[in-house]
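What follows is chain A.
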Amino acid sequence: MARIGIFIDTLKGTLPSSFRERIRTTLRDVPEVVFSVEEDEFTSETFERMLKLLEHEGVERVVIVGGSPKLYETTFQKLGFPLPFNPYLFTVANIREQALWSSIDEREASEKAKNAVLKAIRIASSLRPIESQTLPLKPEVLILGGGISGISIALTLARAGIYVFLVERERTLGGKVTELWKFYNQELEAKGWLEQKILELRQNPRISLLAPARLKYLRGHMGRFQATILTDKGEETTISPSAIVVATGYRVERKRGGIYDHKRMVTLSEMEKLLSETNPPFPFFEGKRVETVTYLLDDTNEDIKLDSINALKQSLLLQGSLKCQVAILCKEFKVSSDRMERLYRKARELGVLFFKYEEAPRFSLVNGQIQVEVKDTSILRKEDQWSVSILSDLVVLCETFLPHQETMELSALLRLHLGKRGFFMEDNPQLLRVRSNRRGIFIAGGCRFPQEISETLFEANAVAQEVLALLSKGAYTYDLSVAEVDPKKCALCYTCPRVCPHSAIEVEKYAEKNVYLTHHVPENTKWGAAKVDPASCFGCGICVGECPARAITLRHYPDEFIYIQMGLDG
Partner candidate 1 sequence: MVDFDPKIIAFCCDQSGYPSADMAGSLRLNIPKNVEMVRVPCAGRVEALYLLKALEKGADGVVLFACYEENCQYLRGNLRARGRLSYIHRLMEKIGLEKERIEICYLATNSGVKLVETLQRKTEELKRLGPNPCSEGK
Partner candidate 2 sequence: MKAGSNLEKILSKGLFAVTGELGPPKGNDVSVVKRKADLLRGYVDAVNVTDNQTAIVRMSSIATSSLLIQMGIEPVMQMTTRDRNRIAIQSDIFGATALGIKNMLCLTGDHHTFGNQVDSKNVHDLDSIQLIDCVRTMRDQGTLLGGEERIEGKIEIFIGAAENPFADPFEFRVVRLAKKVRAGVDFIQTQCIYDMKRFKEWMKMVRDRGLHEKVHILAGVTPLKSGGMARYMAKNVSGIIIPEEIIDRIVKAKKPAEEGIKLCVEQIQELKEIEGVHGVHIMAIEWEQMVSQITEMAGLLPRPKGE
């Protein structure tokens, strides 16, 4: 029979003594309880006293009767746990939040508390120690994608002493920034800024650039990834990075068909090229002077601010020094980036016209120019809302932002989840915009959500910080509070690798010793079975419920604990 020690936390005296008295009476007639001691506060001194008491009484299991388990988990981790004692041999009976405070009267409170304490004792008697393991992490990172995110992360990590493999599909680096002419909020030439960064990257000894090349296979888990890279000359190199950053960017597609193919219909990126041309300097378009330019925004995607930023930057130049008349048609003008409101007011002072529409405007060709009719919803009277029509030399369209074609294939290769519109990473706040669903793989930049460069650089820094935090200590220590597959019962039905949200389970032909399953399986037995990678497992237990052969157990949370908490003997 397990010997259990009880520590009653008076929570700085807030638990009324009568309430604690009733707890002690119930404890008296429980055979397993060896001693029950009251503590006012858990400090490092209380730990020394506790340790001496535990050794003296020869007690292996401890129940803390007090507040919420979350409170004790935090204080124990903060105070540095009494090391010889395995942290998983502690359990908590929550008699403050879920008994004392959540009851209408004293009687109900003590009844709930008694029930909680008895359950905690029964759980305590079947607690099992959980060891912790350390996974060495070489300071090596694989970055997929040589756009602005990939470059800035590579530079940051290389400066911090991490060896970086940068794999880029195209021959040149820079991605979308190569098409950028000027920044919207800094007087800086984009090309020079990018050239300087690429130069610095090529010279850095800790960055090995593989371009044009692509990832062919990926096997293994964090710390032991095996990535096979295929270069354009057909050679295959295999590297073993400890972490991977996906920064493959996005692609844009232009509206086609009918009047949209007309040469006077240009896209924002084409307009950017026109503006940066020197001979003949804009505003001459095919030999003729451009008088009026119309921007059509929010036609394709309404939650990306990039279009409004580029449109405003270009129209300030067109209306200002180039003396053209600019009209901007939009559903909602996006000013929610820094200094955009000031630029928006400056544009209006210069004479740029803004119209708000809901129904798509109508285009027609009138002697060489494009006539744009739009129903301006900001005009109050309904009848004359259709009165606005603009004859313009150039109409600038916004493009649709889409994930690259290979995203589907790459996500299958890396076993990553995709969001609703096919971009990487579902829109789940718990991923904090940088983490993927697998441990050790991070996502940065436009391949998650196309944004303006300053936002993308912030995100790149955040990803660099996550990678550095992971690799700076050279090892990843983790508790074996993970799932474990019993190879004898596994029917090899592939349910768990499909269902595991973190892709931490694989069916192994020879699941040699199933990592930590020691007691009833003879040494180095060769079995075909599903195997959980302990470092990548988050301990959520989803696979346990899905396994048709009930072959998986969660080591720190077996069925028994749940049946005991349900108040039914399982």
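Definition applied: contacts are C-beta pairs under 8 Å (C-beta built on N, C-alpha and C of every residue); 3 or more make two chains touch, one makes a residue touch a chain; residues count from 1.
For anyone wondering why these and not others, all candidates are chains of the complex that A comes from, given by their letters.
For clarity, every value in this text was computed on a predicted model and none was experimentally measured.
> Counting any copy, say which of 1 or 2 touches chain A in this complex.
Result: candidate 1 touches chain A.
> Which chain A residues qualify as touching candidate 1 in the complex?
Touching candidate 1: residues 68-70, 94, 96-98, 101-104, 108, 111-112, 115, 417, 426-430, 437, 499, 501-502, 538-542, 544-546, 554, 557, 559, 562-563, 565-570 of chain A.
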